[in-house]
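Removed from the display is one protein chain of the complex; every other protein chain stays in position.
Entry: subunit A
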């Protein structure tokens, strides 16, 4: 390598005459400012949470409508396909605006508005310059109360959705997620995150409009508005704008999920893959469970952040992976723990072995006081930074609201974390991280993986 004529050696670079220096202590931490807010339910049943954060002259809007398939099984159900088309055409036409007019009006106030759907909910996210809040709300009103689903837009989005599904299903992480959900939940509608092409092709405009009338309802839904606003005024503006959004019915929550039971993993073949996806899952507890703060800390110590046992082992010690992590996933009534790692084919079995070893070790050699303390402070600090922006706070609040919680939970959570003891973390580790609790999938080139996976055991090899 072309280098300067002379340079110091790595050894010379790594030391100074003074030698190692002590780590400075932490200073005094200021408390976060109180968040002025209103949390109320409008006469039409819509819960509205408005929070003032005046850091920048913007406003963030999040709407969450429970939008689950009422059928018990996704087999033979058109819900997923209809819901996708609905989300993709909700903002493409009303009695008074077409697709381009909607985009133009929003753009002129620096605004955006998008709808996406998943097995649990329809989410509408938007933002604009704060001076454009009325425009943002008026476009939202128009779509919620008067979307006409123009036939040509429905036809175009049908074709485009098929293309987008093909694109998504070529991504290893999507392939892995679909395989895991199917393995965990079979034909429960929660497992169906994307429709099939033939289902999409059958969706008619009338069906989409009927789904809108039946399922896109204010009662049971929540709207969060965060930004450079007066909360009470923002609530009034939302109430005035959305007063015509009415129904006696209630938005449809997903049916409770079956518990995840531990068991053998399944190896899913992806010929030609140079890397494998390891995806494990176990049953966990919701944010309202008194044991949750202990579980949150135990998860961080396991694989929830960089300074975790899993990352330090399979990345920083062994170099098996770039990305390994564990995290809880919450649904309205339950929660799971997920463990993800992507690793080269020739070390996949070894990485799985270490992943299981660390699960067992978390219960048997529980997190030390120091590990608990590092994880606790990370949890408190990262909550502070995540919710310090308008967009971060709005997204966090609408997710909390989906679990039936509010801003009070967010404000009180640092103290819950501060009070967690190492004993409580050890109990959570032993109870929730036992390897036998977990099941899952491995996606990869089966021909390359099979011999070592068979030797390792606990995985069904095709």
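Here, a residue touches a chain if its C-beta (ideal position, glycine included) is under 8 Å from a C-beta of that chain, and two chains touch if they have at least 3 such contacts; residues count from 1.
Just so it is clear, contacts and distances are computed from a predicted model.
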{"item": "Per UniProt, the name of the complex member that is left out, chosen from \"Peptide/nickel transport system ATP-binding protein\", \"Cytochrome c oxidase subunit 2\", \"Insulinase family protein\" or \"Sulfate adenylyltransferase subunit 2\"", "value": "\"Insulinase family protein\""}
{"item": "Of A:118, A:138 or A:312, the residue in touch with the unshown chain", "value": "A:312"}
{"item": "Contact partner of the left-out chain, one of A:156, A:182 or A:243", "value": "A:156"}
{"item": "For subunit A, the residues touching the chain missing from this view", "value": "1-4, 7-10, 12-16, 18-33, 54-58, 92, 99-100, 102-104, 106-112, 127-129, 156, 159-160, 162-164, 166-167, 169-172, 272-275, 305-307, 312, 315-323, 342-344, 373-374, 377-378, 380-382, 384-385, 388-392"}
